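Left out: one protein chain. Kept in place: all the others.
So, subunit A:
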Amino acid sequence: MVNLSYLGKRLGLMAVSLYAVITVLFFLFRILPGDPTSQVISPRFSAEQQEQLMAQYGLDEPLYTQYFLYMRNFMVGDLGQSFQHGEPVLPFILDRTINTLILTVPAIMIAFIVGPFIGALFAWHRNGRLDNYGTAIALTTYAAPIFWTGMLALMVFSFSLNILPSGGMRPAGEIPGSPLNRVFSFVTLQHAILPIVIFTLWRISRPILITRNTMIDVLGNDFIQLKKAEGTPESTIRYRHAMRNSLLPVVHYGALAIGYAFGGSVILETVFSWPGLGRTMWDAVQAHDYPVVQGAFFLMSFMVILFNFIADIVSTWLDPRVKDEGVVE
């Protein structure tokens, strides 16, 4: 059972972190040079017209008034309206988040389910041919920039072989009938294959390498020798005893990865013209679309904080040594 005071402390910390994030986000983008009007600066724009535009965006109020309005609206889930599209921010960024998750969830699931097993295999065959070549490949996929592997994949599969679409979520002009149709359709799957594969290749290297390195340490422990002496089957030692004891850093890294998964990858989404949260955020930053930028960053931060919290709880289960701090028998 989870220690309630530990849980309370973690929840309190989470609330403080979120408040800090919300406040920092508000001020961060306002202290940066430029404002939404700077995107449309033109020799024929008079100062009066710029002021009119600022008023239109609600940016003519004093900063503290804007802050209190922002906090009040935030509390009721109103993240404002996008300057660029006029849409309410919350449904807009949630919609983009779903697009992002279509790519990142499968990639991260594959990476964090398959990755540790591969890492365990490499560690077990340490310095063997499998380990040497496998580690080299894992390091290569980690080091290769996504824009490069992505463009390479596009050149081969989209432009040369012409068997997969080059980007977007569906062919030009096609409008999804329903939100479900947008996510679960053959067309979406077809468009998502390349970015998922590229993202998986990039993501899987870390769980492989982390598991491998941690497990090499674990394999040197006495209890592993004892298990071998007991005649425990090799696969049981490898996966139940050695791999499980190597998973803690992978869980923590995985929690972060899941948190970041909500933000997607600006580069991945740019290369594959995928309308996810990462690209939306990038466009919004460039356009000084404060409400969207704030909303997107908040969502990302919230997810990272939330999954860190979950990781802390899960680690108490994975590693009983944490019980003194977080678990009671």
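Convention: a contact is a pair of C-beta atoms (placed from the backbone, for glycine too) under 8 Å apart; a residue touches a chain by one contact, two chains touch by 3 or more; residues count from 1.
In this section, contacts and distances are computed from a predicted model.
Name of the non-displayed chain as stated in its UniProt record, restricted to "Acetyl-CoA acetyltransferase", "Formylmethanofuran dehydrogenase subunit A", "Solute-binding protein family 5 domain-containing protein" or "Molybdenum cofactor biosynthesis protein MoaE": "Solute-binding protein family 5 domain-containing protein". Within the set A:92, A:124 or A:297, the residue that contacts the chain not displayed is A:92. Considering A:159, A:184 or A:317, the position touching the chain not shown turns out to be A:159 (whole complex). Considering the whole complex, the residue from A:70, A:202 or A:272 that touches the absent chain is A:272.
In the full complex, subunit A makes contact with the omitted chain through residues 32-35, 37-50, 52-53, 56, 81-88, 92, 96, 151, 154-155, 158-159, 162, 165-169, 171-173, 175, 269-275, 279-280, 283, 286-288.
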